[in-house]
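Note that one protein chain is taken out, while the other chains of the complex remain in position.
Chain nomenclature is as follows: A, B and C, assigned in order of appearance, with residue numbering initiated at 1 for each chain independently.
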Amino acid sequence: MSVELLNFIETVLNGLMSGIMYSLVALGFVLIFKASGVFNFAQGVFALFAALTLVGFQTGQVPFSHLINELFGTKLHHWYPEIHSFLAIIFTIITMIVLAWIIERLVLKHLVNQEPIILFMATIGLAFVLEGIGDLMWGSDVKVLDVGIPSGGSEWLENATIGLAAEGSEYYGMYIDVLNVWATVIAVILVTALALFSQYTKTGRALRAVADDHQAALSVGISLRTIWVFVWAMSGFIAMVAGIMWGTESGVQFSLSLIALKALPVLILGGFTSIPGAIIGGLLIGVGEKLAEIYIGGLFDIGAIENWFAYFMALVFLLFRPQGLFGEKIIERV
Amino acid sequence: MIYKETGQYNSNYRSDHAIFPLMQDKIAFSLLMLVAFLFVPFVVDSYWEKAILVPFLIYSMAAIGLNILTGYCGQVSLGTGGFMAVGAFSTYKLMTTYPDLNIMIIVIISGFISALVGILFGLPSLRIKGFYLAVATLASQFFLVWLFNKVPWFYNYSDTGQITVSERTMFGVPVTGAAAPPYATYLFCLVLVVVFGFAAKNMIRSKIGRSWMAIRDMDIAAEIIGVPPLKTKLTAFAISSFYIGISGSLYFAVYLGALEVTESFDIMAISFPVLFMIIIGGLGSMLGSFLGAAFIVLLPIVLKNFMVDLVGLSAVTAKHFEITIWGLLMVVFLIVEPHGLARLWSIAKEKLRRWPFPY
Amino acid sequence: MRLKKLLLGLLGSVIAIGSFLEIASADLKFPMLVYRTGAYAPNGIPNADGFVDYYRMINARDGGIGGEKIVFPECETGYKTQVGVECYEKHKEGAMVFQPMSTGITYQLIPKATADGVTIYSTGYGRTSAKNGKVFKWIFNAPATYWDGASIAIRHILKQNLGNIKNKKIALVYHNSAYGKEPIRTLETLAKKHGYKLMLLPVDHPGQEQKATWLKIRKSRPNYILMWGWGVMNSVAVKSAASIKFPMENFIGIWWSGSENDVLPAGQGAHGYKALTFNAPGTDYQVHKDIKKYVHDKGNASGDGSHFGTVLYNRGLFQAMVQVEAARVAQKMHGTSKITAAMYRDGMENVNLDAARMEQLGFKNFSPPFKNTCENHGGSGLAAVQQWDAKAKKWNMITEYMYGDSDVVDKLIAEDSAKYAKEQKIALRCN
Partner (left out) sequence: MSLSKIKNIPYGKNIIELKNISLSFGGVKALTEVSFEVKRGEVFAIIGPNGAGKSSMLNVINGFYKPTSGKINFAGQERLQMEPEFAAKSGIARTFQNIALFKGMSTLDNLMTGRLLKQKQNLFMQALYFGPAEKEETFHREKVERVIDFLDLQSIRRTPVGSLPYGLQKRVELGRALAMEPEILLLDEPMAGMNVEEKQDMSRFVLTANHELKTTIVLIEHDMSVVMDISDRIVVLDYGKKIGSGKPEEIRSNKAVIDAYLGVSND
């Protein structure tokens, strides 16, 4: 094979991997949108909050220590030495469930039947609240997150592919980050679990019923509010997974919340209501933007185009399919 | 019963359709204008100018623009930052290319350039609706910011992409640049906001305003009574971008004086805050645009000064609280009064009409 | 109605307090524009802690500067320009010097501060050509500028290649903003001079996703990488470089890309990563002992004290020290302890931190000596290379302090500042 072809394959592969990382964030959006019609902008901050909480539990940091120290002149730091990451993950999941419950109680309950834009804005407010509370609780320093997922380039793949190039050409083997491979595995497990869950369990069926028609679901005795707490908790869980993946790569800090912006083009491409859409949309965006950055960007010597290119791709796509890849077709009636 | 309307009859349709049909409103507005034009310029210092009044006026302008598009025409846009950047960079290019052109003219031409760009990026709105459109407008946001950062022509090939304003005068007084006195920059913005504020109100109460609202409330029905959807939406995009462009122009030339596109026109720095302004102020309300802008400009400053200077918290803790309180207020607001400050104001007026009687 | 009035009154008074509270104080005011929140907080926090601890130490140990207490109100900017403007306007009354801690805010404040007569000290960041004191009367950026930094990095590479880097490929990974673009022109000019090939790789804010950038690097195999990064971009870049097994000793960051935060997340992979610096890391200096004694041991440490001795904390100490020293010089020059903003500027212009003075101040061997003059606001332009030891988790200085390529840099500075002077119609000083 020629080096160009191998490089192309490498770019596509890496694009797919980035795409999975975007899909992880987009999944949380889709779940909530499907079940409650809320476009939850706070999903990115959810990921940040979950990651912060995870690190906090893991290292035994005292929540609100900065604030307490400032107000009472104490010197609190940590209350127990480091614990196993599995335990910390469990604690974090519990926190996210409690958070979902609080959000339903304090916010969603009062916003039923509002315009979608109002709900959207409310979630932006929520994002600020969570960001502020996260900062107050755990401080805004960068934190190293390590739950034992390996990362770094895959040597196996590099060695396996180095021989593929034509004799005598300069080729160093293919590159893939192991962390992304793990992300892919986890995403596959997540989606399979979700699919099985919604197909074969009672709650899952209720979930699908709610997604289909709120009124009808209510009329057959499904408690909408329970379902909401449930999906928000589930999105919280997905946010945690996304937070772990992204946080392992970059450390846990405020910037983590900005991954929401990377998930938006995925959403419009895949459709707000489709789980497969979120996955395939993510893959398409990932591949598209990487190819654009490396080939178009390289061609004209214009760098850093991937950000807008993702949106641009989604936009062009929308012109042909205004409801997204798997979104329900919009039929205009009068 | 200070605020009573009994005894005031509008005997013709003309006065019935006035901006302030009630005498009390007319008087209050005139007083406000008197204070704004004849009192504030004499007392304004540079803190009030740079931290409060000028940003308030500039954001009001942007909020009017976005309100036309989102509040009146129903097209949610997150591209405000991009269009403001168009205004800012047009101003910079015009200023450096035509050093003798009057600054007022430059600002208005910048508005027109933004309007053209707005039409271009408004084209997808015919096919794409709702949140899909909102996210699609982000494409324009990211693209425009990238463009102004990438193409050196826009920043006259300076090393860093920073653009800096040079001094321009109106009637011999500098209104841009560091030497501009507070009253001059304030009055310059005020005049533009008042003039274009009235123009916006006039459009809203005329044919075009009703067309926008018709499209917003039910685009299919609007089409059937003869409102051309594409043309109407594009007009909204154009006018909205015109206002936003002017605000971007002032933001650069009068307010900041020097800026860099990636940071100053970031989605978190402009697009979302301006959207908050019109939602907190009131979608589809002129008054709301102003109230929202005031709220968003003042709230962080008030919170900060309160917590840092009065309570004595450290700057960072105060900031964390500020973010939290800010978010909480927004949620509470949307729960209590999703129609915004403008609605609260009209409820208050309703109460005043009856005061001191409860009913 | 009454409630409304009350609220309005409160609101008015709160705003008013904000604008007038600070004016009355007779102390020396060093307002701090900090960012302990937002995307760049991980960098902003240690730096701000360094400042605060130093000021507190001076107040506690010496009772202030020449008997005048230092007040240092913090104003949280979150690295946002608009907030920076508000902070500046709020605190400029009676302020001696502003340290904007952001290239964006610095650009923003240059014309304003010049008009208001307030000193801006952008330590090794901001507008490079502000080094030219003939044009930029109120702006200082000692001890070194980005263009010095760029040429020092190239000098280091030259040294390693015995003076010949013809046809070597050097990539610049930079924050896609004014800050990141600063070194480009210098590097391009140097590329002509030395014959290397320059590859430009911008990374958008915040810089979490750099896969494409590093795939490009992996493919084109540059011999060296330079980095102008900030915040999360640094750590992701270091980690990515380690992932693609780029030889870390050939990866050199500017002084803002060389803190512990940037390398720790990459773990062992970051071993060997280099960065420029104009101050030493560690806690083995007299100033640290004083801070420990007068501040930390009394329980007055800024923040949680955990950043003590880190690169950015120490840089904060250095920045604060220069600012304090400038006040001392001003007091001596004008024979009064109650100096004004204009006197302070004179002090800053005559700062002379030679090795002896540094030692007196507790900064022996902490950073290279430098002095400002009327023409030169940029100090000596000296910087050294430090290297990260991932096992010991510490930075080691591996070179002496070096000068940049002044032939190239000085010419560029002259060009750029002349352009600015013409645009803004500034008459040249120091004739």
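Assume a contact is a pair of C-beta atoms (placed from the backbone, for glycine too) under 8 Å apart; a residue touches a chain by one contact, two chains touch by 3 or more.
Keep in mind that what you see is a predicted model, and the values were worked out from it rather than measured.
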>> For the chain left out of this view, which of B:L126, B:A199, B:L328 or B:L344 touches it?
In response: B:A199
> Just one of B:R127, B:K150 or B:R210 touches the chain that is missing; which is it?
Replying inline: B:R210
> When the complex is taken as a whole, what residues of chain B touch the one chain not shown?
Replying inline: 12-14, 16-17, 199-200, 202-203, 205-208, 210-211, 213-214, 216-218, 220-228, 235, 239, 284
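The rule is simple: only the chains that are shown with their structure count from here on.
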> A-C versus A-B: which has more C-beta pairs touching?
Replying inline: A-B
> Rounded to the nearest whole Å, what is the centre-to-centre distance of chain A and chain C, using the mean of the C-alpha atoms as each centre?
Replying inline: 35
>> Averaging over Cα atoms per chain, report the distance between chain A and chain B in Å.
In response: 33
> Could you say which residues in chain A touch two or more other chains, in rising order?
Replying inline: 66, 135, 140, 303-304, 307
> What positions in chain B touch 2 or more of the other chains?
Replying inline: 314, 316, 320, 323
>> Show me the residue ranges of chain B that touch chain A in the complex, using the header's touch definition.
In response: 76, 124, 127-132, 135-136, 138-139, 142-143, 145-146, 150, 220-221, 224, 267, 272, 275-276, 279, 283, 313-314, 316-317, 320-331, 333-335, 338
>> Please output the residues of chain C touching chain A within their complex, sorted ascending.
In response: 36-39, 41-42, 45, 176, 200-204, 206-209, 211-212, 215-216, 218-219, 221, 231-232, 235-236, 239, 242-245, 261, 264-265, 269, 299, 303-304
>> For a test of understanding, state which residues of chain A touch chain B in their complex under the given definition.
In response: 39, 66-67, 70, 106-107, 110-111, 114-118, 120-122, 124-133, 135-136, 140, 261, 264-265, 267-268, 272, 302-305, 307-308, 311-312, 314-315, 318-319, 322-324, 330, 332, 334
